[in-house]
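Every protein chain except one is present and positioned as in the full complex.
Going in written order, the chains are labelled A and B, and every chain counts its residues from 1.
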Amino acid sequence: MQRRLKDINFLDVVLWILRAVIIGAVIWGSIATIIENPYPINTWVETIIAGVAQGSLYALIAIGYTLVYGVLFMINFAHGEFFMAGILTATIFLAQPWGKSGFLNQHPLIGLAIITILSITISVGIALLTERVAYRPLRKAPRLVPLITAIGASFFWQYFFRGLFGSDVKGFPQLEILTGKISVFGILVLKTHAVVIVSAVLMLIGLYIFVMKTKVGKSIRAVAEDKDVAALMGIDVDRAITITFATGAAMAGIAGVLYALVFRQVHFFMGFIPGIKAFTAAVLGGIGSIPGAALGGLLLGMFESVGPGLFLEGLGIPAPHQLKDVIAFTLLVLILILRPQGILGERISKEKA
Amino acid sequence: MLVLSTNDVTKSFGGLTAVNQFSFDVPEGKIYSVIGPNGAGKTTFFNCITGFYEFDGGKIEFMGEMLNGKSTDQITRLGVSRTYQNIRLFSNMTAVENILVGHHPHFKTYWFEALIPTKRILQEEAEALEEALHLLNFVGLKGLGDQLACNLPYGAQRRLEIARALANRPKLLLLDEPTAGMNPNETVEMIEFIQRLRDELGITILLIEHDMKVVMSISENIGVMDFGTKIAEGTPKEIQRNPQVIEAYLGRGAADG
Partner (left out) sequence: MIDNKTYSLKDIIKTGLLSGLIALSLSVIGFITLLNKRELVAGILSLGHVFLFSPLIAFAYLSAVRIKDEGKYKILGSGFLIGILTSIPLLILALIEHFYDIRQFLVNVSPDLMEILLFNQGIVAGSIILMLGMGLVGLLAAGLQTLPENIRGPITYALTWTLLIGTFSEILSGRLRSFFGPQFVKIIFVRKALNPLVAGILLLFFAGLEINTQKRKKRDDVKRPWKNLDPRIKNGLGMLLLLLLPLVLGTYLTEVVNNVGLYVLMGLGLNIVVGFAGLLDLGYVAFFAIGAYVMGILTTQGHLGFVSMSFWTALPFSVGAATLAGIMLGIPVLRMRGDYLAIVTLGFGEIIRILALSDMLKNQFGGAQGILQIPKPNIAGFDLVKPEFLFYVILLGVLLALFVSWRLRDSRLGRQWMAMREDEDVAEAMGINLVSTKLLAFATGAAFSGLAGAIFASKLTSIFPHSFNLIVSINVLCLIIVGGLGSLPGVVVGALILVGLPELLREFAEYRMLMYGALLIVMMLLMPEGFIPSEVSKRELHAHEIQD
């Protein structure tokens, strides 16, 4: 016991206090809210489902971060922009004209399918262009360098698309078949939320199979493990990296369509904050791990959605929903202090981290 | 007097016990070697002494002071310096700057005195530089002070790393395979150099080494490690005759046959 006490230094004490304060505030706030009981049970259920839907979106975007990080150990800061580029283009060129002409409501499935294809195409195109121009020449540079070009690419694409399509918010047409709610096991769920959750789950399962079972997926994992050895084994490293970027961007392209269905508006800046959040989700779950990205996304979405009403309202904070981003980032800090490798992550060795 | 004394030091990673109840004593002024096959846990043991790893059990004493629970920088300040198996210099700093960083524990002025430039700090900096140049000279790198560490040839990098460790004015110097990757000539020079360190500076040296010739020619005492435990200890002559050691090195059954 004596020895253990001596081991604990000043830093540990401070971190423990920090954790205790945050967790204490969360518990205190939650209990106060539960006692006060300001919302009916239905509201809570709705909030949770909204959180799950939001979390599914984060998870889909987070895949892109996690895959690229797994392979190149770089934060692809511009990934949020891949997400934005696809759906913004598809909205301008397809969704809006079709919304006006009524085509989208006459043939919603065909329409959505084509919109999704365009969105994916643009997202993947932008991603590959970025990889080719801004990342590939710098693969052997110190780690700070590609991160900086990624930040540069992020701003470049934002303002490129702003110049292309203008800075105003674009409406995404409402689909009649997706208005209203459906009942799942007696719980009323917004149809859009249901679509988002189901598609996200399907995509994540598909992706998992792709990475784990297919030959291409195996080459990606081999490159993630050790690029030099993979190259010696006859794997085309550049091609594997390209596929990794394309896969992540395709997920982002789909996430873009789902985002537009739920929020029904798109604009040039829409990728930035979800991008950062999705990265947070990837780190939460353990960056480099696909199930981790899914779990992290879900957790983040839930905390953001439920958190303000549950923890903050009980603490007597006015307009707690303004602070949902604070919850997201505090969660990140807390997780990184407790488990620097994320929830499902392997411990990243010092060379990699 | 014992410079270093360990008692039942144990360190495991997950299920693997890398160092298992390792005990030994290093008397002052000796060159003591720890040998053992690859993966025997030698470097892990070094990392326990220098505080890189927190060990799970046992105790380590340095000059009668417990090292348990002390952080790496505190242990260094007590007078323990080390080098690394794969050279780890500050490669984008010059040779002199590297040595000056090693001298760090002996600066007595506060950092903010640099802002006022007090006489004290100017004098201290000048002395530190002089000592660094002296060390550079001592390890035979005279005139290379302004070279970037990464631009030095391999052997010079090894020497610079030792100079950096010496700048701490250590009482105990841990050398992790100092002759790794050297040709026979360089190895001989290094052996002489290590002996000079002990003879001229009076530093106790703890050595991890692979090369048996090196070990046998300079060590006064040898500890043999296998699978994290000490299987033998003694003078080079004793170790050479020890059947357990032969077995560990040449494989089971070799000693009998």
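Structure notes:
What we mean here is this: a residue touches a chain if its C-beta (ideal position, glycine included) is under 8 Å from a C-beta of that chain, and two chains touch if they have at least 3 such contacts.
Values in this document were obtained by computation on a predicted structure and should not be read as measured data.
Which of A:Trp157, A:Phe245 or A:Tyr259 touches the hidden chain is settled by the complete complex: it is A:Trp157. For the chain missing from the display, the contacting residue among A:Ile114, A:Ile148, A:Leu178 or A:Val216 is A:Ile148, taking the whole complex into account. In the full complex, chain A makes contact with the omitted chain through residues 10-11, 14-15, 18, 69, 74-75, 92-93, 133-134, 137-138, 140-149, 151-160, 162-166, 276, 279-280, 283, 317-320, 322-323, 325-326, 328-330, 332-333, 336-337, 340, 350, 353. Touch with the hidden chain on the side of chain B covers residues 50, 52, 71-73, 76-77, 82, 84, 88, 90-93, 97, 100-102, 104-105, 107, 109, 111, 114-115, 117, 121, 125, 128, 148, 150, 164, 168.
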